[in-house]
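Presented below is the structure to which this report refers.
Note that one protein chain of the assembly has been removed; the remaining protein chains are unaltered in position.
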Amino acid sequence: MSGKNFGGNYFEDFRVGQVLNHATPRTVTVGDASLYTALYGTRFAVNSSDEFARSIGLERSPVDDLLAFHMVFGKTVPDVSLNAVANLGYANGLFGVPVYPGDTVTTTSTVTGLKQNSNGRTGVVYVNSVGRNQRGEVVLDYTRWVMVNKGDMDAPEPDAVLPELPTAVPAESLVLPDLTLGAYDRALAGSEFGWDDYEIGEQIDHVDGMTIEEAEHQLATRLYQNTAKVHFDQFAANAGRFKRRLIYGGHIISLARALSFNGLANAFKVLAINAGSHANPTFAGDTIYAYSEVLDKFEIPDSSDVGALRLRLVATKDRPAGDFPYKGDDNKYDPSVVLDFDYTVALPR
Amino acid sequence: MSGKNFGGNYFEDFRVGQVLNHATPRTVTVGDASLYTALYGTRFAVNSSDEFARSIGLERSPVDDLLAFHMVFGKTVPDVSLNAVANLGYANGLFGVPVYPGDTVTTTSTVTGLKQNSNGRTGVVYVNSVGRNQRGEVVLDYTRWVMVNKGDMDAPEPDAVLPELPTAVPAESLVLPDLTLGAYDRALAGSEFGWDDYEIGEQIDHVDGMTIEEAEHQLATRLYQNTAKVHFDQFAANAGRFKRRLIYGGHIISLARALSFNGLANAFKVLAINAGSHANPTFAGDTIYAYSEVLDKFEIPDSSDVGALRLRLVATKDRPAGDFPYKGDDNKYDPSVVLDFDYTVALPR
Partner (left out) sequence: MSGKNFGGNYFEDFRVGQVLNHATPRTVTVGDASLYTALYGTRFAVNSSDEFARSIGLERSPVDDLLAFHMVFGKTVPDVSLNAVANLGYANGLFGVPVYPGDTVTTTSTVTGLKQNSNGRTGVVYVNSVGRNQRGEVVLDYTRWVMVNKGDMDAPEPDAVLPELPTAVPAESLVLPDLTLGAYDRALAGSEFGWDDYEIGEQIDHVDGMTIEEAEHQLATRLYQNTAKVHFDQFAANAGRFKRRLIYGGHIISLARALSFNGLANAFKVLAINAGSHANPTFAGDTIYAYSEVLDKFEIPDSSDVGALRLRLVATKDRPAGDFPYKGDDNKYDPSVVLDFDYTVALPR
């Protein structure tokens, strides 16, 4: 038996301050962008048309911001979450420079928090992950925390360290490329509604539903080189709790974001991920619907022609979202809710 | 409840002469071309090999003409057929300049006909759709007509207007790029048979069958950014007539065209779509077969080394097509027939 394979880190293998240089840098290409469109049907003009992207001052169409997110996230899985029980949350996610086809993204993580659970069998690991392009420019910087199994139940409990994380990424931190929005064509973008037209508290049903097939979520998750076995191995799943392959949570985020085009077509750029929770698991055969709620609305410093919306993007399964299901009186998620995603987008004013 | 989402136009929303500037211009890439190959297994050498394309005078491999068709068609769906009951027909479809990877296609439609049905609940809408590249050159110009629901049953019946449409695109309208066919290599192209070898009335069985999976047609239809919900939403379909997701008709056209390589390997370019009917619906699990019949054969003005064939491409489901099923004595389609597609192709002479 060789020790050359790697079974992933267990809770006791992590130390606060530990740096994880993740393997498999990834050149992102137009091939990845095409697959992303095929997987989610996304229609945002900036990511669909080089000409449209150039009309607002970009060099060409950047890939979807969430594709960049998945590429970074995927690389962290072998080192961070191979023995994870659950992906608990996201915070302080800041998108930096756009990722263009041809760019190569490399990801590094730092352990920023640790807390063993009272059952003594698991613990929560906080990691700050940073993806950089070939010039060392940050493309994404975010924190997630996961519940990870202990491998050795007798390993000592570490001192609990919890990182300080903001409720939302503040306006002054947001990064926007140099844009010339004078030529932004709302008809081509698909909606007349700009930043000025949205109000805090407004809810928008995104109407359409999308049923997920096993082949689809597997293709997606492999494209991101995310190796979490729960997404791929039906033989192992047969002996597990759900008897099904679990769909990568990021797949739901991308589906919901693509559906959100119908009502938010001008939300052309994801600026930040403030928080996120996968409220319920999803499986092949589930039909995903989505709605958005405007949580906040603010100007972006030094950007007179772009404004930011902080949105709650909620995805449901097997239930159209026109009545905006969320949480019950007990503060628990409605059973139909599978995603509660708090993020910030840019729209032309 | 927000009014920012869009539920599509109803019959009473259309006016003859109305221009629809469709959203989401689309840069077509080698990623799209690869997916097209993966979805249909097409083998035409001009679209498969940059070297082959250059040998006949093109700058590189253009994408499959039908991929260009789907990209244009997809963009019209949100404005034209989101509330359609059925896609009734195609006519006068003319392919212009080739679409090369990197080209950006933008689509505009004009309403050219309207006729309310006698039931008062639906009507037929004719649209002429034109896709143009970033230089404004036409890549595809075609008319389709769809049966669309009325949203308001009390909306007044418009004057009936029916556009004049040719039975087939005439030879003098066909557009062929500048080609130097002297170096066209029939062995590399896969067949010794050129234009001179085909005869009017000849029928060609394409032999092979291809079974369609849900993931495949969904990937295809999303790649084209076609948003018709009947293709994606199983939850909604459970309450509908078929209880199944309906496969986008264009998926069948592309499958049948790819199968037609076996017998028409040198039909390297689609010049025109003369007519088309989706004779029966198709669903995941169906196995598609195809045959062709030569309807006409003619020279192309100013092209001494290329000739045109007008073909009827018939696709069947769950029935090999070697006995050429078509219509019964009652002039109704055989139940196995799912596509009756009348189009014009170019072959070397």
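As written, the chains take the letters A and B, and residue 1 is the first residue of each chain.
As a convention for this text, a contact is a pair of C-beta atoms (placed from the backbone, for glycine too) under 8 Å apart; a residue touches a chain by one contact, two chains touch by 3 or more.
All figures in this text were calculated on a predicted structure; none of them were measured in a lab.
Asker: Which one touches the absent chain: B:Leu39, B:Val125, B:Val146 or B:Val270?
Answerer: Going through B:Leu39, B:Val125, B:Val146 or B:Val270 one by one, B:Leu39 is the residue touching the chain not shown.
Asker: Check each of A:Ser173, A:Gln225 or A:Ser303 against the chain that is not shown and name the one that touches it.
Answerer: Considering the complete complex, A:Gln225 is the one touching the chain left out.
Asker: Quick one: say which of A:Gln134, A:Thr167, A:Thr180 or A:Ser304 touches the chain that got left out.
Answerer: Once the missing chain is taken into account, the touching residue is A:Gln134.
Asker: Under the stated touch rule, tell me which residues of chain A contact the chain that is not displayed.
Answerer: Per the touch rule, chain A residues meeting the hidden chain are 1-2, 4-7, 21, 23-27, 29-32, 34-35, 78, 101-102, 104, 106, 134, 213-216, 218-223, 225, 227, 229, 232-236, 245.
Asker: Where does chain B touch the missing chain, residue by residue?
Answerer: On the side of chain B, residues 29-35, 37-41, 43-45, 48-52, 61, 187-191, 193, 197-198, 202-211, 213-216, 219, 262-265, 285, 287, 318-320 touch the unshown chain.
Going forward, only the chains that are shown with their structure count from here on.
Asker: List the centre-to-centre spacing of chain A and chain B in whole Å, with centres computed as mean CA coordinates.
Answerer: Here chain A and chain B have centroids separated by 36 Å.
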